[in-house]
Structure formats: structure tokens, C-alpha cells
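Only one protein chain is missing from this complex, and each of the others stays in its spot.
Chain nomenclature is as follows: A, B and C, assigned in order of appearance, with residue numbering initiated at 1 for each chain independently.
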Amino acid sequence: MMARLTSLPEAVAELVGDGDCVALEGFTHLIPFAAGHEIIRQRRRDLSLVRLTPDLVYDQMIGMGCARKLIFSWGGNPGVGSLHRFRDAVERGWPASLELEEHSHAGLTNRYVAGASGLPFGVLRGYAGTGLMEQRSSVARVRCPFTGEELAAVPALRPDVAVIHAQQADRDGNVQIWGITGVQKEAVLAATRSLVTVEEVVDDLALRPGGIVLPSWVVTAVAEVPGGAQPSYAAGYSQRDNGFYQGWDAISRDRERFQAWMQTNVVERASHAAGRL
Amino acid sequence: MMARLTSLPEAVAELVGDGDCVALEGFTHLIPFAAGHEIIRQRRRDLSLVRLTPDLVYDQMIGMGCARKLIFSWGGNPGVGSLHRFRDAVERGWPASLELEEHSHAGLTNRYVAGASGLPFGVLRGYAGTGLMEQRSSVARVRCPFTGEELAAVPALRPDVAVIHAQQADRDGNVQIWGITGVQKEAVLAATRSLVTVEEVVDDLALRPGGIVLPSWVVTAVAEVPGGAQPSYAAGYSQRDNGFYQGWDAISRDRERFQAWMQTNVVERASHAAGRL
Amino acid sequence: MSLTNRAGTEPGRTTDSYTPDEMMTVAAARSLPDGAVCFVGIGAPSTAANLARATHSPRLVLVYESGTIGAKPAWLPLSIGDGELADTADSVVSVPEIFNYWLQAGRIDVGFLGAAQIDRLANLNTTVIGDYDDPEVRLPGAGGAPEISASCRQVIVMMRHSRRSFVDRLDFRTSVGFGDGPSDRRRLGLTGGGPSVVITDLGLLHPDPRSCELTLTHLHPGVVLDQVVEATGWPLAVSADLRTTDPPTAFELDHLRRLAAARQ
Partner (left out) sequence: MSLTNRAGTEPGRTTDSYTPDEMMTVAAARSLPDGAVCFVGIGAPSTAANLARATHSPRLVLVYESGTIGAKPAWLPLSIGDGELADTADSVVSVPEIFNYWLQAGRIDVGFLGAAQIDRLANLNTTVIGDYDDPEVRLPGAGGAPEISASCRQVIVMMRHSRRSFVDRLDFRTSVGFGDGPSDRRRLGLTGGGPSVVITDLGLLHPDPRSCELTLTHLHPGVVLDQVVEATGWPLAVSADLRTTDPPTAFELDHLRRLAAARQ
């Protein structure tokens, strides 16, 4: 089964359902903002959102009421401070309470790796002695059959949908990512369905230094969305808009200001302009 | 600790000792023939040799009496047939008996991965129902703490020395490999010491498409040995000498012919000419 | 292998004779639907997969255990790590990744296996002939076979048919077909479907839907039943609806021979 080339609104309508477990992955680089905004526009509800580093796009989705649960390992605005919408949901239940399952980066990463590997669990040196063992982190212990050592076991993560942004796809739907590639390959391989927004659909997907390729037959849909990672960035196409990250702190601090900003810049914005903030 | 740039004879003299567990890795591509030949010339004994695909260079090392034990998963001449020196050692104990520990590729691979990851064991779906569970394959069972499923556990592999061939290193000892990269990164990261022979030492290690880099500080020694993977190949530098692989069948079938060939082409050959067969 | 037949004809073309190995390869190629993802070993499976790609399955995805995904070789590689595979692949990944993320995760539709010995439940031996500790013949060993056998949606076995290879009892069980019986794959936690067909130079065997025992369903043209019974080391189950394989077409043979001629 080859990936279908489609539009972002169609892909979200088809692939992301209310109540789904959805991973919009990206590690600072290539964060799928446009796809997140389309999910907001289509008013998805009760999502279980997964990501190592929920940042601004998850702050926006949480603040707009899309999420019921967050599975994560670090929820801040990198280099700036708090995610105020995330905090408001956790601290004061606005706009709704948010169930948390939290991990360390290594633990959540190995949940994806186990999912991508078709294993029921992953093993790591981690969690021992920390409060994370108890706090809904779904961590267990496993004993090494050779040395007797105890290690942490984490259950495989298999999201219903993984959503990522990449630089390029070819017309057959093969996808290339380069630069910081994070845990995106694992997220796509662990998920049941996947949506990849790309900067550009190209005729020839020439492999770049540092590039990784996701073959078309492990991707469900590809949508061309230039600038779809803004205000994060796509190496080779754009720079990170650090000013926006810094400015978000003030926008997101206040509920009304946040809602007004979202209304103008996301909700009332046409889908094809998504990501061009 | 940066890698030292040195000569192949010096590196082998310093890094490979009698009785060591040594992994000369390479998956068809980039097989470190020259390093294997130097180990033969320096008359190392009682080595435990590790490799997924012991091929001609291990056939040569076994036939020349370097090995006490072989840890492997597929011991043939790819596309040609048997490794006659390996078979002679196993079937008739010539020149010495050879202890075997055998795995599937997936199992031995995950032994390296566990070693590279600092874990005492690796987990995979494998071995169930096969005779490999019993035959000195060091496989155990582990139960998933979440689903109750039983899976195979393999102990971490930590060779004393990993030896690989790469295309390039820079003068600081950073190493780049491209093309089929096999399990070489894991072998180097799992091993206590490592030796990398390279086609070329370059001023600027510009990353290639498909390239991976081993930073200098995880490599012990680098030796420039152009052609050091012949008769296998180094993508970008040489082609696989398939004729040699086919010709080896006849050379290796007969003990005397094998010994004469090794004497002329390996033992009496100067180290600096190693690999230029 | 002296058996020789006459191939089917195409209008306006001279027919050609073909060897039993060619019949086996063509039958294997036909079993690969377009778009399927195949885990391919070297030798006959690689030839069959590339023949399928050159004929009816242009979008067949070839995955080699060296880490090359979507390889499109212009000639038949001698080894699974030939540069031609990496140069023409959609993606080249590490060996750990190919086994953990691609094979083990169940992303492969069809795996190909050969063996020195097979038993009536399609279990395979590629390890030793004779006693493990004092073998008559030491074979190469497992390679990727146990996990190909465990994890692919289906497995196609290609072997020459003889009493030495179709045995009542394996000297060593390297890869599980149906184990000791129909429920064994589930009991062992094997996620793939197991062998779907055994393709030999004499005919085709399919596992019985209930007992999983290999059952002769097709004879290749010119082969008689007695030959196959004689070449099988156990009392062979034969389908009530025994058929004859369609002979290779001139089109198939032409492509097969072009591939073989371009072998490096």
C-alpha cells in the first residue's frame, strides 16, 4: 500500500478521529504545526496526545480543548519557560482537566522503539529511585535472566496516528527527513496510521547527507504544506522563529488573549495558509 | 580520548591479544580483510571470533589456526557455497577444533545492540521452537511484564576488540562509513577497544548521503589501509571482486593449496601491501 | 537435473526448452503479487523476485537483510550486500534496524527461504547434516531464516526435490514451519502466517488447511506423480485435485535469461 498524496484537511478528516491516540512528533526541529492547527480547526476532541516534548502546538491544542490526556516527558517552551495553557489545564482544569502519563525522554523513546519493533515492551536503565515509577508512568521492572539485574520495562506505544513534518516527498509518497530527526521514524513505524506533511513534493528524492527515508508503503498519507513546521523550522528550508517562541509566553499567559490569537491566526485562517504565521 | 592514527601492524600488535574476543565486522560490504591478514601474520592464537557472517577472512583465520571459538549466525561464501576451512575445522578438527556458539542474525545483532546500549541483555521475537535454543546459543526466555508474552533474551556482547573497515577518517580520527553499514557501529560501541582501517585519511570529513560518523573519542586506533576491504569492497572506492569469492571455493577446498596460497599471498606479503590482492 | 520440457508458446515466437530450475523460478515469481514487500535471500529467491519485478510485478518491494529497502538491481547480485543493491535502494538502514523495525515488526508480506532439509510440516534445516556435535556436513547456519519464518505474513520455500532434502525427520530444526502441528505457531508466539507454498523443481506443495501437512497440489509439466513420491522421504499427501503447473511462457523465459545473463 502506497501513501496517498492528498490535502491536509482531507488527510486530517480521514486519519484523525475523536478519542484517538495521536503523536505529533518532532524534536524542536520539524514540528508539525500546520497539522496541529488543522486538527484544531476540525475541532477534534478527547485526543490522547503523545510527544516527548509537547511544546507550543500542544499548548495550543490543549488550550483549544482537543486533548483528554497527555503522554509526555518534557512540557515546556524550550529556552523560554512554561507552557501556560498546559499549566492552566493541569493546575486549574481549564478548559478541561488533562490526564497525565509522564516519562523520562529515554523511557518514552523506548516505548516508541518497542512499538516500532513489534515488541510488547522495551528495556532501559531508568526510573529507579525516582517518583516516576509511581506516577501513572506505566513502568514495570524486569530482571535480566543472565545477570539478575533489575531494569525498567516500558510498554510498547502504538498510537492510532503519527503525524510528522518532513522536508520532501516524491510523487510515490516516499519521504525524506534530514537534520535533527528525533524519534519521528519510530513514531511513524509504531503507529497504525501516519500523516506526513512536507515542505515540497519533488520529482527525484535524492538522498541528502544525514537524510533518512520513510518508504511510501509505511506512510498512509502525504500532504504538501510549505512552511508547515513554522514557527519551528525545516533544515534546508527555513530557520527557527525564536522570536515567536519568546513572544508566545505573553500571548499564552492570558486565557482571553490566547483565545483571540487562536481565533485570528488559526481558526479563521484557511487551511492552505496553515503554518505560514 | 581521541583515536590514534597509527599503522596497521602497530595497531594489531597493541590492540589484539592472544585469547581475545575479537569481532571483525562487515556485512558483505567493508569487510576488514587487511586487518584479518595482519592478525594472521602476527600469529594470534585462541581468539574467540565474532561475526554475523563469517566469510572468507574468517575462513582464512580459522584455517591458519587463529581461532578457538566462533560466535556467528551464517557461515558461508555468499552466493558461492561452503566455507571449506570452517567446515574442515568443525567436521574434522583441522587445524584445531572450533567451539561454536551460533545464533540467528537477529539474535546476534541484538547481542551487539545490548552491548552498545550498556544493557545486560536484549529482547527479541526469536528462537522459539528452533534447535538454536539448546545449542550453546546462550539464549534465555523473558516474560513481558505487561502482556505475559514470552520472548527471547540474549546476553549483551562486549568484545575485547572490534575491527572494522571504513571509507574515511579525518586527522582527528573521526570515521565515516557509507553504503551498507551493517552492524559495525554497534560492534565498535559494544567493544572495549576498536581498530578502524580506512581507505583514506582526509582533511575534511564532509558527510555523505547515507553516511554515519563514529566520533574519534569512541575509536581507539585508525590505520590508513587503502584497499583494506578487498576482495570485498568499499562503496565509492572499489567494486566487490566477485571472481575472487568464486575462485576461493577451489583454493580453500584443499588444505595444501590453501596453505600455499596463504603463505604466498598473506604471510609473506608486507603489511603495507595488505588488502591489495 | 536432466529433466527438460517444452515451454508454452506465444504467437509468432519460437518456443524454447527450459530447465526444471527455470520452471521453479518462474513458479516462484508468479506467486509474488504486485506491490508486495518481499524479504529476499540470495540465489533462487533473488532471481525469482527480480523476475517478478521485470514482468508482472513492477512495484514489488525488495528488502535484503543487508539493510537495503526497495532495491531495484539492474542485474542479479552475487551477494546480499552487493553495491548494486545499496545504490538502487529507496533506503539503506543498519542491520539492527532491518531485523527489529522491519522484519520483526511484521512489515514484510513475503519471505523466501531455502534449506538443506525440509519435513512434512515445512520445518527447515540449514544448520547441520548428521549429529550437531559431530556433523557429517556443517551447513552455513541460521542467518535470517528463523525470524523470516517467524515474522513474515507468508513464507515461500524454494528447494530442489530429493529424498535427501525432503526428509522424515530433520537433523536440526533451524526454522519453524508449522512446528509439531497446526496450533504450534500460535503456542510459540510466531506472529507471521508460516509457509504458504513449497516450490520445487518437480511441483508445488501447499500446507493442508487443517493438518498443515505439505500436500502436493501441482506437478510441473512433464513430471509424473511417481517421481515426486519417490523424491519425498515421507508418505506424500497428494491433493485430490492435482493439477499441472502452467509452463513458463516465452516472455517469462526471456526475462529470466536476460537477468541470468546480466548476473555480475
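Keep in mind that, in the parts below, contacts are C-beta pairs under 8 Å (C-beta built on N, C-alpha and C of every residue); 3 or more make two chains touch, one makes a residue touch a chain.
Here the structure is a predicted model, which is why all the values come from computation and not from measurement.
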In the full complex, the chain left out is in contact with A, B
Can you work out which residue in A:A128, A:A206 or A:A260 touches the chain that's missing from view? A:A128
Where A:T6, A:Q60, A:T109 or A:S252 are the choices, the one touching the absent chain is A:T109
Positions on subunit B contacted by the hidden chain, ascending: 1-2, 116-119, 174, 185-186, 189, 212-215, 217-218
Contact footprint on subunit A, counting only the chain that is left out: 27-29, 52-53, 72-76, 78-80, 82-83, 86-87, 90-91, 102-106, 109-110, 112-113, 124-132, 135, 149-151, 179-183, 185-186, 210, 233, 235, 239-240, 242, 245-246
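Operating definition for what follows: only the chains that are shown with their structure count from here on.
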Classify the chain contact graph as line, ring, star, complete or other. complete
Inter-chain pair with the most contacting C-beta pairs: B-C
Remotest chain, subunit C as reference, centres from CA atoms: A
Centroid from C-alpha atoms only, then distance subunit B to subunit C, rounded to Å. What do you get? 29
Cα centroid separation between subunit A and subunit B, in whole Å? 39
Multi-chain contact residues (two or more partners), subunit A: 118-119
Subunit C residues touching 2+ other chains are 100, 104, 151, 191
